[in-house]
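Below is one structure; the comments refer to it alone.
Shown here is a partial selection of chains from the complex, left in place.
In order of appearance the chains are A and B, and numbering begins at 1 in each one.
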Amino acid sequence: MNKTIKICMIGAGRVGKNHSRTLNCFVPGSEIVAIVDPVTEFLLATADEFGIPNRYSSLEEALGKCEFDAVVITTPTPTHRDLAITAANHGKHVFLEKPMALNLKECDDITHGAKSAGVHLQLGFMRRFSPEFVAAYSRIQAGEIGEIMMVKSLTNGPGLPPAWARDLATSNGMLAEVNSHDWDSVRWLMGSNYQRVFTEVANFKGKANNVDTPHFYDNAIVNIKFESGGLGSISGICPCGYGYDARVEVYGSLGIMQIGQMQGQAVVVCTNRDQGLVSPIFRTWPERFANGYIFEMQHFINCIKTDTEPSVGGFDGRWAVAGVLAATKSMLENRPITLDEILK
Amino acid sequence: MNKTIKICMIGAGRVGKNHSRTLNCFVPGSEIVAIVDPVTEFLLATADEFGIPNRYSSLEEALGKCEFDAVVITTPTPTHRDLAITAANHGKHVFLEKPMALNLKECDDITHGAKSAGVHLQLGFMRRFSPEFVAAYSRIQAGEIGEIMMVKSLTNGPGLPPAWARDLATSNGMLAEVNSHDWDSVRWLMGSNYQRVFTEVANFKGKANNVDTPHFYDNAIVNIKFESGGLGSISGICPCGYGYDARVEVYGSLGIMQIGQMQGQAVVVCTNRDQGLVSPIFRTWPERFANGYIFEMQHFINCIKTDTEPSVGGFDGRWAVAGVLAATKSMLENRPITLDEILK
């Protein structure tokens, strides 16, 4: 099937812009024909920036007035379930950003909705398509570092998340909005599901940022025990200020593997010997995972064209949500939480 | 102009494959409609691999039977002049690989041919589009490291070049075929033309590779004095075996800037403490400059669409050839050569 895949972008914010740029500039065979956002100002700005011809205030409107093959959902988490199901029910393939949804019930609804409608559902875990993660996973699978004993993953983001993203009523907070990728990465690389988690959090910058959301935290470390017996650690700081930092270390019975680094472009400068060597850091997630975003979108388009199941879908999205729920419960109750308590 | 730019790929070898992959996978708005190669076996293999519908044994045949907007010339250097001029005369825009041609007369013919025909001519100096080089150039221009005093550039390639590429009768040898990029980079970053060069070469692997070409060398270092008074150094080793290594160091009155590195993917492994830490090296030039190839092709397509002069063209290609000719003369005559002797 060589026809161009027509996309409706849902959400005109930062993530929507990033995927629009990626599709426009690096994904031949796709075309963003429509964009949806209830906020007219954002809608028009993003549509103009990326030359998207059709602009709508709701998915329903888009479905009624425009033809397309797939949606890319980049809106806040609480909207995911309904948007995904609506799109699926109209026969549109669904690319869905993380976190998949607010709870396991919503995750199940989405997965069931896509399956019933016979459309493809891909979750936005772009790290699985980032070349260094792909290579690392493949080398781990090949046994290069032996049996996996420990996986540590960190994601620190530069800025304060929006209000909805730190309120437990509308989101599961930083562990969901920022660390979803870590939840997916450690499970994927360990090759085993979480069994027990314990969370410590801290709030260092909330006051200065006038955040009075209950349970707000900007630092978190989660200890994980996997079903395999392996250990894991996820940590996050947001806002960390210093850049977008996403690194993983995997320890196997035969050795260590480090995935990712802080350094961005290979340019090293020194103009002051009292300061020292200076090299770029990844400033933002679009920079850090530029290739991951390209390859996940190429995968999505290719899965549609070849009618193939995406390699990362609702099952993975649901597990990440389960981890987040357990870790949040641990934070609230100050005790280790087994996944049984969440999955039951 | 939003129409798709139709390309005829000339040359089905390694470079032709690389540009075909780049255009197909990462350059929306372009389409390779034809490919030309006199060797049927290569022609069909590459055409099949990249789904190119029309296959021809000569540019003339392609021009007669197929419609396209531009050519990408990837054939051996001695063919460049005639192919470029023929394409230009038929109104096709020309993307021309380095080295531009065998001598300055041929370079002038090509530049004049493109200008007369009113088509765009872009030279294949992809480093100028590689993000770390782009950033470095911009920071140098902004004065970050002051006045440029010294530039060193090296390119070492893994394998033995083909026979035509090491015979002075059909090519200017390694300094042209491998180090053309260094010639362009040092001139670009220094912001000044070469004034004098001195070359030392060595032949360490010729015998083992059964190379009996006269004047064959596989190691070279060229000292350069620029018109600005600055100093430069270009070195090359081919075959070096250990990877594709392309790095530049620039020294300004205010400090140092290193551009590029040997390390490829950000994956570090240790499974043996007697061996130590192991990380990927760039194995080949398509790996090392993957982004450079994408962005130079996007630039070419965009220049055609917007009728803009490409940022790197015949003038730059001619200077690189002049440097190579001076350095080769220095090698043959064992003395420093001023560019006056070449440009007169």
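Things worth noting here:
The criterion applied here is as follows: a contact is a pair of C-beta atoms (placed from the backbone, for glycine too) under 8 Å apart; a residue touches a chain by one contact, two chains touch by 3 or more.
Remember, it's a predicted structure, so these values are computed and weren't measured experimentally.
Taken over the full complex in this file rather than the chains on view, the one protein sequence occurs as 4 copies, with 2 of them shown.
Keep in mind that, in the parts below, only the chains that are shown with their structure count from here on.
Rounded to whole angstrom units, the spacing between the C-alpha centres of chain A and chain B is 38.
Listing the residues of chain A that touch chain B in their complex gives 24-30, 131-132, 135-136, 139, 144-146, 254-261, 265-272, 280, 294, 298.
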